[in-house]
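Note that this complex is displayed minus one protein chain, with the remaining chains in position.
Moving on to subunit A:
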Amino acid sequence: MKFGKYLKDRLYSVIIYIFVIIAVILLMTAFKSQIELKITVGIIITLLWISEIFIDFFRKKRYFDEFVNNTQNLEQKYLVMETLSEPSFYEGKIIYDVISDIDKSMVENVKKYCHATQDFKEYVEMWIHEIKLPIASMTLILHNYKEKYPDVTERMTHHVNRVNNYLEQILYYVRSENAQKDYIISDCRLSKLIAAVAVKNKDDILENNIDFQVENADADVCTDSKWLEFILNQIISNSIKYRDEKKTDGSVIKIYVIKNDKSTVLNIYDNGIGIPAADLPRVFDKSFTGENGHAYSKATGMGMYIVKNLCEKLGHKITIESVKGEYTLVSIEFFKNDFYKETLVLRNIM
């Protein structure tokens, strides 16, 4: 609170003061008072006025300065009311009460939306689990009739798999957007996870004559196996989807692991159509589809966004490099175990 601005705000008080002084002096002149008396009365009035101004100024300054400072220093500014006590002056009290009321109603409103989001999340998760039952039935039916109707079942299986992939995407989207932890970090063998994802995509890989190679994958990393499986599946489906059929030596997906002192890096390389340099910095953005996404019209732009989100939650570093028409390389860096041992307390689920 600045004194100059405060005084300007109390301009009426200055005017009243000047008016009172003039009136008193005129009055005293009319009564023929002595000059000493005039000066004494003038000084008393001036002192009274100055002390009133200063007492009021400092009382307000102390309170409002604390208000402003606390607000500026807080990261969550809406919590500022919790740091202040009720002021001793009347206007302050009014403001304090009103802001407290506003705060309360805001908190209630936010809570309402939190609950609504939470309910929605729970409903979506439940719904996904429900819809997986008919999908499981369909998968079994298709498998049981494979010999009788090979053509139809093969095509249907392809589409059922697609439905399933989209379901996984929304399930992990819901999970990644919510703050609570539904993951468990443990030692996972990368080769096992790669095999699980490879089997899932086996038909597409074989059908499109993609050469699928895995090297040095016998490494253990600290992660949630289910989440990482989803992440890998997204990356590998992209590699399959954006393969380059014009490549003369055929399409390749190569997965290899590099270990160094402080981390283990899982690399997924493909010789597909690549990503234009201009699009590259934005591939992890929400709803970003880019040139490739438009050209292939199947992209929702959510896959890589969710992948990035999950990686951040798990404490893995994901990077992507690519040259258009040449290759794409996605790398996931897992930091060594002690990082988790020190910072993450595993959820006790028993």
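Heads up, the rule we're going with is that a residue touches a chain if its C-beta (ideal position, glycine included) is under 8 Å from a C-beta of that chain, and two chains touch if they have at least 3 such contacts; residues count from 1.
In the analysis below, contacts and distances are computed from a predicted model.
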Among "Sugar ABC transporter substrate-binding protein", "Biotin-dependent carboxyltransferase family protein", "Phosphate transport system permease protein" or "Stage 0 sporulation protein A homolog", the UniProt name of the subunit that does not appear here: "Stage 0 sporulation protein A homolog"
Selected from A:33, A:139, A:178 or A:331 as touching the chain missing from the view: A:139
Selected from A:74, A:206 or A:323 as touching the chain missing from the view: A:206
Where the unshown chain meets subunit A, residue by residue: 128-130, 132-141, 143-144, 147, 160, 164, 171, 182-184, 186, 191, 194-195, 198-200, 202, 206, 209, 211-214, 217, 224-227, 347, 349-350
